[in-house]
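The complex appears here minus one protein chain, its other protein chains still in place.
Each chain carries a letter (A and B) given by its place in the written order, and its residues are counted from 1.
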Amino acid sequence: MIHPSAIIEEGASIGEDVVVGPFSIIHGNVTLGDGSVVDSHCVLGHTEPGLAPAPLIVGPDARIRSHSLLYGGSEIGSGLQTGHRVTIREGSSIGESLRVGTLSDLQGSCSIGNYVRFHSNVHISQASTVGDYVWIFPYVVLTNDPHPPSDGFLTGVTVEEFAVIATMSIILPGLTVGRDSLVGAHSMVNRDVRPGAVVAGTPAKDRGDASAIELRDGSGPAYPWRRHFHRGYPDDVVAQWKAEFGS
Amino acid sequence: MIHPSAIIEEGASIGEDVVVGPFSIIHGNVTLGDGSVVDSHCVLGHTEPGLAPAPLIVGPDARIRSHSLLYGGSEIGSGLQTGHRVTIREGSSIGESLRVGTLSDLQGSCSIGNYVRFHSNVHISQASTVGDYVWIFPYVVLTNDPHPPSDGFLTGVTVEEFAVIATMSIILPGLTVGRDSLVGAHSMVNRDVRPGAVVAGTPAKDRGDASAIELRDGSGPAYPWRRHFHRGYPDDVVAQWKAEFGS
Partner (left out) sequence: MIHPSAIIEEGASIGEDVVVGPFSIIHGNVTLGDGSVVDSHCVLGHTEPGLAPAPLIVGPDARIRSHSLLYGGSEIGSGLQTGHRVTIREGSSIGESLRVGTLSDLQGSCSIGNYVRFHSNVHISQASTVGDYVWIFPYVVLTNDPHPPSDGFLTGVTVEEFAVIATMSIILPGLTVGRDSLVGAHSMVNRDVRPGAVVAGTPAKDRGDASAIELRDGSGPAYPWRRHFHRGYPDDVVAQWKAEFGS
């Protein structure tokens, strides 16, 4: 299951039933859980020259697609799924079942909850905190430097549970995007987003409650999305959501 | 012409005079036309684990640059040219002479016409329809989900013939960008763009007719661009354009 052209360094701990594709490299500081599948041209456990390798722990059933790169020094829960050309740097603390799309770049030193969904080409700066069940769509950037370039002033963004940030929006440093809120596409957010709000524009303005947005088929509110969107979540979690909304 | 480090799986159909660079992989479900050149570190015919491989058909004279990835399950006309690190996913129906720049990501299940030009870092969502001779510039996203995340509501964008979408603009789901229109840079388009219009802003507003924009040298209207821009198109097509505008 390990392609003969792949390089598995001595010391790497590879679980049962793991697949590693051609031209991939698993460094000696990596622990890769059972049932994981790593495509071709990947690097797991990258360490900068001159630094001591730090452990990279990837839970079971990971699916790491081609040309992706994970640094040493992070711990990632079970069920990771990456797209292609994904970068996850050191110091990332990542919960279960993260899905992170093609070209996305997690700059490290961040905290990511469970069942988080990053679509393609998302940029998560250092010092970001992302809660459980958050959705972030393509070309979104979470920033961290209030006076770029500055030193010692980095303040990451906090995105709370169930929040959604739509395509090509940025969140300025140190802000909080509240629980169940929605940031509209192509927005520049320069103040905190209150829980349950929808904001949009440059700069983004409060447009009311996200729960006022109706699904196109007239079946009810589009937000909080867990009212109607259940694909990919565990049965017990979905049961809880259904109970919450009486559906 | 096939580098010894490249992996050509049994079953792959490789045309005459094909070049495949080092560390590239051509899976067994691939048909690659005569005269094609594939750089290093590419993957053609990717299939997700557990799925049956679907054919990837790439027409003759393809030029696929390094680190690019094409899934199985698409059909691509002759003369494809990709930049580096391009992704083309399954279910893509692509006409002749597509040029798609570095880092661009076609998410699959889309229909792309002939002589389409995607510049670098363009994101084409599933269910998009792009007509012949369209130009899309860097960091443009065609979206598809009116209430992200939603299920069963995906509605792709339609971009009609000769339309131009400038840098870092997004088009909201289900909209049509009309024939010969121009979307200005850094715009958020939230309604249909009428044929021949120029729109710009967040949200984008109708600013009149694109044909009112003059070339800087005073030689005439800049749009429709086929009045003056002919590089890379077939002679008979250019002759038709010249006749159309009496030049």
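Descriptive notes on the structure:
Here is the rule we go by: a residue touches a chain if its C-beta (ideal position, glycine included) is under 8 Å from a C-beta of that chain, and two chains touch if they have at least 3 such contacts.
What you see is a predicted model, and the numbers here were worked out from it, not measured in a lab.
Residue-wise, the contact with the chain that is not shown comes from A:Thr143, picked out of A:Thr143, A:Thr158 or A:Ser181.
Contact with the chain not shown here comes from a single listed residue; of A:Thr87, A:Ser109 or A:Ser128, that residue is A:Thr87. Taking the complete complex into account, residues 5, 7, 23, 25, 41, 43, 46, 49, 67, 69, 85, 87, 103, 105, 107, 121, 123, 139, 141, 143, 146-151, 153, 168, 170, 172, 188, 202 of chain A touch the chain not shown.
Interface residues of chain B with the unshown chain, by the touch rule above, are 5, 19, 22-23, 37, 39-41, 63, 66-67, 84-85, 102-103, 117, 120-121, 135, 137-139, 164, 166-168, 185-186, 201-202, 213, 215-217, 222-223, 225, 228-231.
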